[in-house]
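Only a single protein chain was left out; the remaining protein chains are all shown in position.
So, chain A:
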Amino acid sequence: MTSVGRAIPHESAPGHASGEARYTDDLLDRFANALHAWPVLSPHAHATVVSINAGVAASMPGVVKILTSQDVPGQNEVGAVHHDEPLFPTEIQFHNQPVAWVLAETLDAAREAAAAVVVEYEQLPAIITMEQAIAAGSFLTEPLTIIAGAPQQALTTAPQTLSGELHIGGQEHFYLETQAAIAAWDEAGEVVVHSSTQHPTETQIIVARVLGIPRNRVTCQSLRMGGAFGGKEVQANPYAAIAAVGAHATGRPVRVRLDRQLDMALTGKRHPFLARFDVGHDDDGRILAMDLQLYSDGGWSHDLSKAIMFRALFHCDNCYRIPNLRVVGRVLRTHKTSQTAFRGFGGPQGMVAIEDIVDRVARAVGRPPHEVRALNFYREGDHTHYGQLVRDAGRIEQIWNSLTQTSDFANRWAATEAFNAASTHEKRGLAITPVRFGISFTTSFLNQAGALVLVYADGSIQVNHGGTEMGQGLHTKMLQIAADALGVPLEVVRLMPTRTDKVPNTSATAASSGSDLNGAAVEHACAQIRERLAEVAGRELGIPPDDLEFAGGRVRPFWQRDDPTAGLSFAELVGRAYLQRVALFATGYYRTPHIHYNEATGRGKPFHYFTYGAAVTEVQVDGFTGQFEIRRVDILHDVGDSISPLVDMGQIEGGFMQGLGWLTSEQLVWSDDGRLATRGASTYKLPTLGECPEAFNVELLPMATEPSVVKGSKAVGEPPLMLAISVREALRAAVAGFGQQGAIELACPSTPEAVYWAIEAARERAAERAAAE
């Protein structure tokens, strides 16, 4: 029996459930004498640091060291892409930015001493809101532009036009495990950093940079993460750097762990966006032209904001053919946390904008939104606005038609209308929205991966690869691929913690690409070992190597596949191969072929392929308060041939619920002076069990082999998040049930308050109309 395709539990699930699975900060008791770190926080969003007086704090009991820029032996710089993030700043760029760090024997002592460090500031004017940044011309990038057709001309000739503006909120990652790192010098005089990072190589690079030593003297290990979602793609680095600088300054292990309040105050979030649009369409609702202006709130530094904006530009069409399109995106610089990668990476914001627009078009022409959505779908042979062929475009309609059937959409549409006609204070909304998401890092060179597979002479196997495990089930899939590639049961394969001394120069585990890239590299490594073993087995059994089958822990002629004693056991074969001096380990490597993009021309093929899906959501809204419930959700999603169906179902459901949170209850609020007011679980509201719909039907698209990817599978990490746009559209439909004709303006996130004001507007318009009649 093969492992790939079986619905097996997460490889660490017994460890999760028993509490035995360790995370970075759980390793603390392995480091005798470890020091604890706590930051000195700036009370201003924008200020110059005039002086730091640590005299009293340094003499407090238990305090070992107050770290400042003086203690950095290398560069005082931790920016990942741009070098614009000093580890110890002289100019404060966001509220609570750490000025210095206290190292002490206990966390309590560090915390108390941090409060006693006296810092003198000269306050500077701060830019907090996106409107302030636009007015001040405060940008992190130039305008990034993609143009297809002749949008300006098409807008003037379109039979109907509409314009609008939409604010899209950000999102806190709220990985359950906050940022954590432990750094220590090892017996060979090099630094070992345990970090909860999605990108151990970059953490290694940054640590080497701040210490001023070559990368071969830094080893970074990411054991497993308690969630990441993009929030540990680059933003784990500063805390690993503090731990490393602290270990350098004191000679002792240093542990950094942010508590939830610090984590929320200091780390970046999903970018808030502002979209302004002019759209031209015909009387049926066909979109003829769109001019879309996107602004994102990048916060204080570049981080990955430019690439994130590009992905928004690439996804502002979602599943729709818009022949004349101009999209211009620009990242704003504000005095807030540096916003960063978050599941979807700009794609979700682009898609929320276009789905908002399509609904407006539908209401402008007086047709049901689902009809206007289908009318505008890409067809086979169509190209995107950046010139890439929409391969498998037919799947959009295939999924759509199948899901409308299985969700009983037509009958429920009628039932919803009947309910709304009979109910004054409660209204229902039903919506279906599609998803098309491009897979690959849009920075083409990142699309490479390596693996190291070690077979020991007893037949047991270790698999190393460059990807990190954050709960998404990557290691589970890698085990399945390796077990099948060598024809052994899962139990004899061990997946090793991700370390930079096993596979060098890796890319972040991000962009949903983890299993595509690393899976191909693991398979490549295994294939080399298998080829060598087949030669040995061929000689031993006296048959051509090509006639051998590796399966179920045995190697035998393919015509004896049902004979449990035929051939050799894998362990026997490995033992003989060792005696015959055959190398039992191999490195594997993979690079995604044929991808490229030209920023200057706005043309290229940035994606290896697209994944598709759709969701139907039904909601019921309370007209008195704006509170609502989700009555039912149906999803059909394309993951190619699933390597691990239990894992993939988990990604789809979990992604949907995370998107639901982003679009409804998860509201980030900053005060006028730049302080994050929602900096804890009691003020920032993730979905709970109560938000999980009782009727939640998820299916994988059958017979969906993706020929260009390992095992015919497709990426699954990010795309399902955008299925939750159906919730927002269902809420807009329910609001329309209160009597609105024309565009439904609904703030995003759609908290009960936002829904209430949208209902009030709908009721007012309906009353005006009634009065006029």
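Note that in this section contacts are C-beta pairs under 8 Å (C-beta built on N, C-alpha and C of every residue); 3 or more make two chains touch, one makes a residue touch a chain; residues count from 1.
Just so it is clear, contacts and distances are computed from a predicted model.
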**Prompt:** Can you pick, from "Carbon monoxide dehydrogenase medium chain", "Nitrite/sulfite reductase", "ABC transporter domain-containing protein" or "N-terminal double-transmembrane domain-containing protein", the UniProt name of the chain not shown?
**Reply:** "Carbon monoxide dehydrogenase medium chain"
**Message:** Touching the hidden chain in the complete assembly: which of A:34, A:100 or A:225 does that?
**Reply:** A:225
**Request:** Based on the whole complex, identify which of A:535, A:572 or A:691 touches the chain you can't see.
**Result:** A:691
**Asked** For chain A, which residues reach the chain that was dropped from this view?
**Response** 9-10, 12-23, 26, 28-29, 60-62, 108-109, 111-113, 115-116, 174-177, 224-229, 259-261, 425-426, 470-473, 622, 624-625, 627-629, 646-647, 649-650, 653-658, 665, 667, 669, 677-678, 680-683, 685-692, 696, 751-753, 756-757, 760
